[in-house]
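Take this structure, written in structure tokens, and hold onto it; I'll ask about it next.
The complex appears here minus one protein chain, its other protein chains still in place.
Labels for the chains are A and B, by order of writing; each one numbers its residues from 1.
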């Protein structure tokens, strides 16, 4: 199983580096630069406008869309609706990252509205997924929305409602760099543009991200040098490194029972 | 005296790493990423929304607030007023950083209004503090506002109106990285959440920042590697390093007379 997911991750990375997919990213201003650099590092091409009169054209020219709800200014909501409509219209995958919705009721309500509009995947930490699910089990949430749901943490759990995958790679320094999760969601969106089974694409992306974090930690002296080394690692990660480092986590459903 | 302030800095840092205070930061978009990374590096948890319908909830869930006036868009003023009201309501400390008010009369007027709303501390360079004080002595300004005033520069001067502290640590490369001051103000806000005497918290924060800059310069080959090394140093700085590097500056009042 780790070998299989590592192989899928290597295949998807190869496709991204060859095709250079355009990923349009609606994200908070804190995360923009690191997210753009992470996308460039794996071979994708980022664009980031949120201007209402431009975003439709940008999404129409893109291969995937990330909607991140951090620092959600009022005028960004309109832009997000236009962007999602353009993605649905063109049939490209989009991913919802409901950042900090456990801290703001207004933002949680907006996230629940967007979750019903057909995202290919939703990614959040345990508190964010709980705020979105409102008591529903994560498998049931995935089935109801028809979306892959990924809950990140010490282990990452991915489900499409029928099948669960779990990844145990990563490093504690990843929690000491801002926008690490947002950049990861952007890279996951790039993996979704490759086709294939969506749950596998999401889990393969999380595997590659965790392995890049482990490789970077070996080069770093703290969170500052780690952030730079992480971009280096995303740029250089290959099939051999993925195969030798891959570690799958406990299944989510077993863990819950 | 250096030994005492170094010990206070080590104590405050220990508290921050143990308690992980949430710091809500209203700052300019240039400074957001580095500021978030600096807060994460010392063990605090940043949030940064400026959306009017969200910021109240974020500040209500925070332990401290930083108000930085850089790149001050019109709609950010309303958000700042909401944030300060929420901080005063909850009784958490907030710090005012009147960035570049010497370059914009409109911004200076707004800063003077905010300075009257009860900040725990105000931090600026000589030109910014002069624009705020309008001829008043900095001790008198601190007494009138009931706030700690910190004037940063080659030496940093801190006063609560009755007592002055001065710190001489730092490195010239700190002036070659954008947002170094803004990130320092955020870390100073985290120090203020620890309780104890506010002037000591502010001076201890400036001591730790200057020492991290000196340690980082030993690892750097220029301003780019310095920025990364500075985050590493903030993450790793400990009681021994603080004690051995601490250098207090000349007293502000002596210097003036």
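Going forward, contacts are C-beta pairs under 8 Å (C-beta built on N, C-alpha and C of every residue); 3 or more make two chains touch, one makes a residue touch a chain.
Please read all numbers here as calculations on a predicted model, not as lab measurements.
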Contact residue for the chain not shown (choose from A:51, A:85, A:109 or A:240): A:51
Contact with the hidden chain (one of A:61, A:195 or A:250): A:61
Among B:179, B:233 or B:246, the residue in touch with the chain that has been omitted: B:179
Touch residues of chain B, complete complex, unshown partner: 28-31, 33-34, 70-74, 100, 103-107, 175-179, 220-225, 227-228
Contacts of chain A with the absent chain, listed as residue ranges: 29, 32-33, 36-37, 40-41, 46-54, 57-58, 61, 75, 219, 227-236
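Convention: only the chains that are shown with their structure count from here on.
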For chain A placed onto chain B, the superposition rotation in degrees, Cα atoms, nearest 5: 120
Centre distance in Å when chain A and chain B are each reduced to the mean of their C-alpha atoms: 33
